[in-house]
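Structure provided below as structure tokens; questions to follow.
Note that one protein chain of the assembly has been removed; the remaining protein chains are unaltered in position.
Chain IDs A and B follow the sequence of writing; residue 1 opens each chain.
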Amino acid sequence: MSNNGKGVLTGEFFMEGDVACAEGAIAAGCRFFAGYPITPATEIAERMARRLPQVGGVFIQMEDEMASMAAVLGASWGGAKSMTATSGPGFSLMMENLGLGIMTETPCVLVNVQRGGPSTGLPTAVGQGDVMQARWGSHGHYEIIALSPSSPQEFFDLTITAFNLSETYRVPVVILADEAVGHMTERVVIPPPEQVHTVDRRKPTVPPDEYLPYKAEGDGVPPMAVAGDGYHIHVTGLTHDERGYPAMNAEAQDRLIRRLVAKIRDNADDIIILTERDLDDAEVVVIAYGITARVSMLPIEMARREGIRVGLLKLVTVWPFPEKRLIELAGQVKAFVVPELNMGQIALEVQRVVGSRARTIPVPHPGGTVHDPKVILEAIRSAAQ
Amino acid sequence: MTQLAQREIAETHPRDVLLRQDRLPHIWCPGCGLGIALNCFLGALMKSGLDLKKVAVVSGIGCAGRVAGYINLDSFHTTHGRAIPFATGLKLANPELKVVVFSGDGDLIAIGGNHFIHAARRNMDITVICVNNFNYGMTGGQLGPTTPTTAFTTTSPYGNREHPFNIPYLAAGSGAVYVARWTTLHVRRLERSMIEALQKKGFALVEVISPCPTLYGRRNKMPTGVEEMEYYRRKSVIRHGADPRDVEIRYEGEIVVGKFVDVEKPTFIDLLPNDNR
Partner (left out) sequence: MARNEVCISGFGGQGIILAGHIMGEAASKFDKKSAVLTKSYGPESRGGACAARLVISDSDVHYPYLTQPNLLVAMSQEAYDKYASKVPADGLIIIDETLVDPEAVPHRAPVLRMPATKVAEELGNRIVANVVMLGFVAGATDVVSAEAMRKAVLETVPKKALELNRKAFDTGLEYAKKVVEITGSR
């Protein structure tokens, strides 16, 4: 174990999920964290408060979550990789500046350790009710990236992935974790720094008088100059042209919004990560994410022992939604079983995508605890019939 | 000064180099005080001795929020009320930057009021220019956090029944190390205070009392910018070192101006638990 030059805490640990997230952030190069205490995400802030000063970073506890998200965007424009972490009520407050982050194409990471909702709900218990909020929670139409870990190791790994995606596509990336994974302790292996793959935002290569801050390159993403680079950038949440100047007309809106949406949609194949188990011969596919993907492993094994050909499609990337893969599978299987700790959010997406090509069987659960594996088993059995 | 600057100066107004010419004309109404406040700010920037490559301006939403868009520096037009926390992140990510928040009273003191007091409490190293025109201009002249009691606005059609914030008192009470107030009539003194605020380490506030004849003045017996300026001339009293609690602005009342607070205190960055200052 060593806290080496890049601040990577290389070694093997028995580590809590939230702590692993913080270590993943530091390994990814995150050097700024702004947050506000909230169960069950507080441990991330606590770890960052201890660790960032050790690696030359800055931690600040803000006065609320609106301020936290604003500070994270500001820090990104100051040149730092930045992150915040929260849970449902704070996630709601961050929607405002999540929108600013999308509109201004600001790389950053927003962790939501989901708990039971709505409102104050169940602060100390698990939920997955914010999946659609991550997708649509800020006003206006946009595309976003959201990742969902199922273990502390994955929470570490995906936090690095989140930073890399946010730097690549200049978009805030949401990590849709949950209380169960955040508060679970398990083996976490942190590799040596040379094995940690990190991505940094593209910088402009042209001189200031030729630079158009919002002129995209081939992949739909513009190179990013930050404050102090000498480019005299203007950054606004208003609809803007390639110069970054407000442009209050339908043509500018059309150009900008189509590009913001396309840079995610057109790169979906590169963004989407799925974990597939036993899908080759499957007639039933369980689609799950976060803690529920893990919980589903038990009923899947039980069903396999009963002779049911069932597999798992784990959504590591929840957004953008893996439409292409689902349409492929829909032609091969009888039904999709969708357990989740909400009353049916991803189940709706599955239904939307597969339509009548296969049955969709939601297994809703309001949260507070995880599914009873028998309930999922029952759904798998009925799907196989 | 850069070569570019010299060329521009030869042909145009000396402060044009600090403006995004391609964004003009601005959106502000005739008689509005924002142009004066901006002009003083540009003068202060030029005289401050700061490396202008390392100055960033952050605004929120509203008429004053548009200032960031006209200044030819790194500039950020953020969400309503959040200019200060955005500036906080910007400053902490790159402490070499001089970060200025330029916004209005509604943005900074109502929707952003909590951020304002907390940034002052932390002594966050930013300069805040708060243009106070006693109402919400961009949305058409509504009641604001600074509207004097009994004043008329579109959402106080029977006269304001609330007590306004006294911004210098709020700032001083929250921990600001520099607090000054001028009106747009006091251009030289305003510019001087802005220079001081830019050079000050820590949370420095300059309140600029500014006319909004189109929306505020019209409903309160001062329908032109000149009449609002005339009010400032009649009722302003320079009182340096005045106790901030005594500088509340009442309807048609005295406007105490001057420098009220100028003290030294370690900043948030000074007190960070590492060597990365």
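Couple of notes before you dig in:
The rule is simple: a contact is a pair of C-beta atoms (placed from the backbone, for glycine too) under 8 Å apart; a residue touches a chain by one contact, two chains touch by 3 or more.
Just so we're clear, the structure is a prediction, and the values are computed from it rather than from any experiment.
Every visible chain touched by the undisplayed chain in the complete complex is listed here: A.
Shown as candidates are A:Val196, A:Leu298 or A:Ala384; the residue that touches the absent chain is A:Leu298. Residue in contact with the omitted chain (choice from A:Pro208, A:Gly344 or A:Pro373): A:Pro373.
Touching the missing chain, out of A:Gln61, A:Thr185 or A:Thr198, is residue A:Thr185.
Where chain A meets the omitted chain, the residues involved are 12-14, 39-40, 123-124, 180, 183-187, 291, 294-295, 297-298, 301, 370, 373.
The working rule: only the chains that are shown with their structure count from here on.
Distance between chain centres (mean CA atoms), chain A to chain B: 38 Å.
Within the complex formed with chain B, the residues of chain A that make contact are 31-32, 34, 52-54, 56-58, 60, 62-64, 66-68, 70-80, 82, 96-97, 99-100, 226-238, 243, 245-246. Against chain A, in their complex, chain B makes its touches with residues 20, 22-23, 53-54, 56, 58, 68-69, 72-79, 81-82, 84-94, 96-97, 114-115, 118, 268, 272-276.
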